[in-house]
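Following: one structure in structure tokens, then a few remarks.
This part shows chain A:
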Amino acid sequence: MSDLVSQLKERFGDGIVDVNAETIDDWIEVTPDVLLDVCEFLAGDSAIKLDMLNCITAVDYLHTDPKKAAKADFDPHMQVVYHLSSIEHKHTLVLKVKVDRWKNGEEGSLPEVPSVAGIWRTADWHEREVYDLSGVLFTGHPNMKRILCPDDWVGYPLRKDYEMPLEYHGIRGR
Partner candidate 1 sequence: MSTKVDDPRVIEFDVRTDEMLINMGPQHPSTHGVLRLILRTDGEIVSEVEPHLGYLHRCAEKIGENLTPRQWVPYTDRMDYLAGMNMNLGWALVVEKLLEHDLPEKARHLRVIISEMGRIASHLVGMGAYGLDLGTFSPFLYAFREREKILDLFEKACGARLTYSYLTPGGATGDLPPGWVDECRDFLAQFKPCIPEFHELLTNNQIFIGRTAGIGVMSAATAINYGCTGPVLRGSGVPYDLRFNGEERYTEMYEGYQFDVIVQDPETGKYPDPHLEEFGDDLDYPEIPKEAILGDCWHRFYVRMLEVVQAIRLVEQALDKYESASGDWGQPIKLTQKLPKGEAYLETEAPRGQMGFYLVSTGDSIPWRVRARSSCFCNLSVTSELCRGTLLADVPAIVGSLDVVMGEIDR
Partner candidate 2 sequence: MIGSLVSTGASTVTEFISQNIFGLDDPNWFMYLLCGVIAAVLVLHVIAVGALFFIWAERKIAGRIQDRLGPTRVGGKFGWLQTLADGVKLIAKEDFIPRDADAPLFKIAPYIAFAASFAAFLALPFADGAVAHHVNTAVFFVLAVLGLEVFGVILAGYASGSKWSLFGAMREAAQVVSYEVPLGMCVVIPVFVAGTMNLTTIGEMQAGWFNNWLVFHDPFTFIAAIVYFTCATASVNRAPFDLAEAESELVAGFHTEYSGLRWSFFFMAEYGSMFLVSALASILFFGGWHPPIPIDIWILEAFADPDLVAAGPLKDAVPSLVTFLVMLIGIATLVAKSVIGVVVMMWVRWTFPRLRIDQVMATCLKYCVPIAAVCFVGSMTWETLDLPSMNTINRYEIHEDWSEDLAVSTVGEDGVDPEWPEDENDDESSEVMDGEEAPIEEDSVAVQNGLSLQEGE
């Protein structure tokens, strides 16, 4: 682990924000603007060769009721988690990117993360799903549209503060 982290640190400097090796699945946290280069390095480097992107997930850290929010040990933010694995060397890696829930604070404008669809083609659909369900915009994505919900759906269902709409095209929601 240490040799990889040191390699990344000297290559990307403070882009590598945090490393966590004790948990069950260890992960590296990266800043959004350096994410693209890290991914290119991880996928391109022959020693590491993480050529399979298993899954992209967005986790919304927000407690809706104030009591729990006060006790929580994290302030509200969003995490985009990339699970990578290598077919050739048979090893896996978890990358995390922390973004705040709304872009520079104002409600409704989605946080932005650079898209890795150029490196792994499977990210195309995964990022569309994250955008559709959790509301994270991926800049540079070839076809940023909703994939599961209808195109004119309002709101992002997997966000903690999501309210099911009252009706959709005449169909009762709640």
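Selection criteria: all candidates are chains of the complex that A comes from, given by their letters.
Just so it is clear, contacts are C-beta pairs under 8 Å (C-beta built on N, C-alpha and C of every residue); 3 or more make two chains touch, one makes a residue touch a chain; residues count from 1.
Model, not experiment: these values are computed from the prediction.
Note on chain A: across 1 or 2, the candidate touching it in the complex is 1; the others do not touch it there. The touching residues of chain A, when paired with candidate 1 in their complex, are 23-25, 51-55, 57, 59-61, 72, 81, 83, 87, 90, 92, 94, 120-122, 124-126, 129, 133, 146-150, 157-158, 162.
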